[in-house]
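In this view, the complex is presented without one of its protein chains, the others remaining in place.
The block that comes next holds subunit A.
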Amino acid sequence: MAGGRSKNAGRRLRMGIHLPSKVVVHLMFHGHVQFPSVLQTGAASRHLPHAGKHSLRCDAPAAQRRRIFQSRRDLALESARSVRNGVFRFGAGAEAVVMSTPARRRLIRDFKKLQQDPPAGISAAPSEADVLKWTGVIFGPEDSVFEGGVFKLTLTFSEEYPNKPPVVKFITKVFHPNFYYGDGGVCLDLLQNSWSPIYDVAAVLTSIQSLLCDPNPNSPANAEAARLYLEDRREYNKRVLQCVEESWLT
């Protein structure tokens, strides 16, 4: 038992020395690239032989992990480049599905605005097949416990947008008083009762980003996080750091 554990610890230490993720992620994301939705789709697992459940296992051999990181980075850079160059096309056969409705037209305007003047620390793009489904990335704000975190989320809009708010869910697990740890739901009044049609994708993501370092423990979605935030800030920070590190892997 003890032998097994020390073997494991050795592996973890080795990974810590390589830690390609941290360096790569920083170089890759700090230019506010549009995060490609392709990482979410089946295309990702086709391109990446090791993607899927297996890639998230921390006990995978270091060489294998490095390979996964490199292929993910290449794929992300390639997609980011095509988005930057204005390549924004709908999936094959989507013409029948994609009708131009007020909600979709508004979302395309939102996307253009995001590209023209991207707010600091966030990034989002609609999926190729459906403008109503977006993938966003929020970078942990600097000088906060969440610094360095790369948190991915999905935004699902309805045809009533902008008169109805989108449904926002984190894909990355985030330890935070106002985020549900199970399904990644966000508890934010702006996305419920105080929604207004003047908000757009950028406004939604920036408010979630400011909620990251300024939680509201009085209406907790994650009771444990709220309790630790109020009573044991050190333990809270430790748990947050843990989820920041895990966010490099997902």
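The working rule: contacts are C-beta pairs under 8 Å (C-beta built on N, C-alpha and C of every residue); 3 or more make two chains touch, one makes a residue touch a chain; residues count from 1.
Note that contacts and distances are computed from a predicted model.
Undergrad: Out of "Anaphase-promoting complex subunit 11", "TNF receptor-associated factor 6", "NADPH:adrenodoxin oxidoreductase, mitochondrial" or "DNA replication complex GINS protein SLD5", flag the one the UniProt entry gives for the chain missing from this complex.
TA: In UniProt, the chain excluded from the picture bears the name "Anaphase-promoting complex subunit 11".
Undergrad: Considering the whole complex, which of A:G136, A:P165 or A:P215 touches the chain not shown?
TA: A:P165
Undergrad: In the full complex, which residues of subunit A touch the absent chain?
TA: Residues touching the hidden chain, for subunit A, are 102, 105-106, 109-110, 113, 160, 162-165, 193-198, 200.
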